[in-house]
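Excluded from the complex is one protein chain; the other protein chains are retained at their positions.
Showing subunit A:
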Amino acid sequence: MKKSLKNISILLVNTIVLVTLIQAYRISHESNQEVVQTYQCPMHCEGDKTYTTAKNCPVCNMQLSSTKSKSTAITNNTISETSIFNLTSLWKTEEDKTITLKELKGKTLVVVMIYTSCKSACPRLIADMRNIEAEIPDKKIKSIQFVFVSIDPTTDTPKKLKDFAIENFMDDEQWTFLQGTVSSVREFANVLSVKYKEISPVDFSHSNIISVFDAQGELIHQQEGLGVSNKETIDAILKVTP
């Protein structure tokens, strides 16, 4: 009887310690979020410079506005509301690594949605991507990531994507292939305004769009259709890539 009482008291102490720890963690977490709260000139006089107090802009003297705490998942306040890095879904690369899109931040992104078993437009889209890549000076390639997002996440496993990359001589650092989920691919397609429909388990109908994002994940250019000139797309890429 005494023993069980002792056990209970140990359990009780343990519970109290645990609750306190959780509380402490939550408090520290909340205060972390407060730090994120920043203010910025609505006219962006000093670019993306932010302040921690709501004073006036030293350049135009306008009252600084809150940059909003945004989604709680965002701790880095340098991305804007329209950046694709606001998407929090998880992706698998052809190297079987799990990433969020935000991990691609810092490079210009050239993005296209394809599926590897496609026989009609995809080879041409891939050729377009390769042609664009070939036009980029070597010293800039390091700052650009060419991303293929599969619209057939059930078939296009990391292994399948890796095989596809090797087969098409696109296995270097600058090429990335992503597998998502049915839901995250729909969401991503919506961000790119890409439409697609499964016609049969192996065939998809989809829009042919190559999208360019700057290093902050802002959409800056879209090339629509097949067999169109890549010139504008290349210009857009060069313009935003240092």
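One rule holds in what follows: a residue touches a chain if its C-beta (ideal position, glycine included) is under 8 Å from a C-beta of that chain, and two chains touch if they have at least 3 such contacts; residues count from 1.
In this text, contacts and distances are computed from a predicted model.
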Listed names "Pyruvate dehydrogenase E1 component beta subunit", "Indolepyruvate oxidoreductase subunit IorA", "Sulfatase-modifying factor enzyme-like domain-containing protein" or "TctA family transporter", with the criterion being the UniProt name of the chain not displayed:
"Sulfatase-modifying factor enzyme-like domain-containing protein"
Which of A:Cys41, A:Cys118, A:Val147 or A:Ala165 contacts the chain that the document leaves out
A:Cys118
Using the touch definition up top, pick the residue from A:Trp91, A:Phe148, A:Trp175 or A:Phe204 that touches the left-out chain.
A:Phe204
Identify the residues of subunit A touching the omitted chain, counting contacts across the whole complex.
68-72, 80-84, 86-87, 118, 120-122, 183, 186-187, 189-191, 193-200, 203-208, 224-227
